[in-house]
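The following block contains the structure, expressed as structure tokens.
Shown here: the complex without one of its protein chains, the others still in place.
Chains: A and B, in written order; residue numbering restarts at 1 for each.
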Amino acid sequence: MTTLGQLAAHVGAELDAINETDSEIEIQQVATLDDAQEGEIAFLFDKKYRKFLQVTHASAVILQERYRHDCPVPAIITSDPYLAYARIATLLNKPMRANGKVHPSAVIDPLAKVDSSAEISANTVIEKGVMIGANTLIGPGCVVSEGAYIGDYSHLVANVTICHHVSIGKRALIHPGAVIGSDGFGLARDNGAWVKIPQIGSVQLGDDVEVGANTTIDRGALKDTIIENGVKLDNQVQIAHNVRIGENSAIAGCTGVAGSATIGKRCMLGGGIGIAGHIEIADDVTITGMSVVTKSIREEGSYSSGWPVRETKAWRKTVAKVHRLDSKK
Amino acid sequence: MTTLGQLAAHVGAELDAINETDSEIEIQQVATLDDAQEGEIAFLFDKKYRKFLQVTHASAVILQERYRHDCPVPAIITSDPYLAYARIATLLNKPMRANGKVHPSAVIDPLAKVDSSAEISANTVIEKGVMIGANTLIGPGCVVSEGAYIGDYSHLVANVTICHHVSIGKRALIHPGAVIGSDGFGLARDNGAWVKIPQIGSVQLGDDVEVGANTTIDRGALKDTIIENGVKLDNQVQIAHNVRIGENSAIAGCTGVAGSATIGKRCMLGGGIGIAGHIEIADDVTITGMSVVTKSIREEGSYSSGWPVRETKAWRKTVAKVHRLDSKK
Partner (left out) sequence: MTTLGQLAAHVGAELDAINETDSEIEIQQVATLDDAQEGEIAFLFDKKYRKFLQVTHASAVILQERYRHDCPVPAIITSDPYLAYARIATLLNKPMRANGKVHPSAVIDPLAKVDSSAEISANTVIEKGVMIGANTLIGPGCVVSEGAYIGDYSHLVANVTICHHVSIGKRALIHPGAVIGSDGFGLARDNGAWVKIPQIGSVQLGDDVEVGANTTIDRGALKDTIIENGVKLDNQVQIAHNVRIGENSAIAGCTGVAGSATIGKRCMLGGGIGIAGHIEIADDVTITGMSVVTKSIREEGSYSSGWPVRETKAWRKTVAKVHRLDSKK
């Protein structure tokens, strides 16, 4: 059980109590303002939900100073309620932890080295030369291939494939169906047919990397594909060979990054974006969803190229008008 | 064996016989007009194939009244031959059925509750607290995680991952590699780094939902992600946390729906579309492939924003002309 006082202390915020004993209120869970029940803490970070303050059944609310007087229940006052909510939700909902057991159906090569505190779940395959760090949890149906390394406190959720010799840092969270270390798409043309180029590089994931469901990260052709510390990849992201993604960049679902592209630190890429190969994107660049990036971006800032929908008839006229521009001087 | 008379009755249509005994003709399978052999039934729903009527070897054809006189073989007359074909094909090709057996290699937690009529295939993992309904078939390599519920007559084909506490209705059909209930992409920024927001909601799938191969559906941050009855999702669709998709909507391959978007009933979304987060799409909206939706759509109708290709040189001129518009008044 965690008290409201403990939560406020955890996020370094002021508790705006209504009664003297408010700091002793036990909080079990986070919830939205309109759903919260007794024992739950809600939050306000989008002012359009402000109206729910008056009617909330939450035992407390996380909010900014300026909404303090609208709040009929105890409040945790902070300049960044979203961050405080994230920290409090994490405290109340601990991530899954390894239990040090190996399921009898797991197939572990005698030449693999699994820390005694790690947990290896049912129907998992751990090949030779693999190293699994302390407190790491390998979920059911995963394959960790020859020579791969997985750092401490990491979690492969289920049906994850880690290809040979891939290296994954600490506290990784890899969601189901993700594939790390598949061959890059390297082909040389030979009279119309293709000769495959062996992909002898690998993949290095730093610490605190999250990889979404069914996301794919290819191994390098010669050097490694690099995902730096703190990078967060959503579902169905495709990272091609020899890409480098800088620290703390985040990429939303269905975005593809072509070979040898370099993305800076703290970038935020929306969903469905295509990044061309061999280009560089500076630090602190934001790209809105469904954009196309074909040249390097040298300056931080926000970039876009998505066309919002119109009614199909109107859109067809727009397309025709634009094509007609070509025939004008 | 099914006779032509039975098929006509099954779809409530008239059998336009040529000989008295035609209703007794045995039909084994559906086929195209040009491929069909004796014992097979073909169909005409696109008039460009009308020419094949004269040469078909089909034992019968499903078609509209107006093509009746072009058809040299017995015909099933219906206003909607495509629907009749779907129903007849289903009658002749029964979906796979559970056989009530549990493969010895399956790992089933003693605290899971599997109906005695369900089938659990090889190398499948069923965790504790799971409930598997009657006549449900869990194919090989699937993982059904703690506390998940799967309704009657459902079919997980192979290598499907159902995450913890996800709820799936009756008659679901989940294709290989699909992931249901992975964490939503919830992150709070903290001085350039990211703090993960625990995703404590779940996913609810209604009845008669189909989920394509390698499609991903994230669990909600606080409330659940909701897929209503009769929704059909193609391959590699990405549904983010807290999305709601209304009854009988269908979404084609590679489309992504960002967090908290709401899609109405009976919508038809083409492939490769991006739907922004927190927007609403009305009932009965059609969106053509590769479109971008950044604002709510309040009215039913058809919407588009995809640019059809031109020759690369011509396209580059188009792009340049459009950019030059900015410098004009």
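One rule holds for everything that comes next: a residue touches a chain if its C-beta (ideal position, glycine included) is under 8 Å from a C-beta of that chain, and two chains touch if they have at least 3 such contacts.
Nothing here was measured: the structure is a model prediction, and the numbers come from that model.
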Who touches the missing chain here, B:A17, B:A134, B:A193 or B:A250? B:A250
Cross-chain touch to the chain not pictured, restricted to A:N19, A:S79 or A:S302, is A:S302
Identify the residues of chain A touching the omitted chain, counting contacts across the whole complex. 105, 107, 123-125, 127, 141, 143, 145, 159, 161, 163, 177, 179, 182-183, 185-190, 192-198, 200, 214, 216, 218, 222-223, 236, 238, 240, 254, 256, 258, 272, 274, 276, 286-288, 291-295, 297, 301-305, 307-308, 310, 314, 317-318, 321-322, 325
I need the residue numbers on chain B that touch the omitted chain, in ascending order. 29-32, 35, 80, 82-83, 85-87, 89-90, 92-93, 95, 103, 105, 121-123, 139-141, 157-159, 173, 175-177, 210, 212-214, 230, 232, 234-236, 248, 250, 252-254, 265-266, 271-272, 289-290, 306-313, 315-316, 319, 322-323, 325-326
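By definition in this document, only the chains that are shown with their structure count from here on.
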When centres are defined as mean Cα positions, the distance from chain A to chain B in whole Å is 27
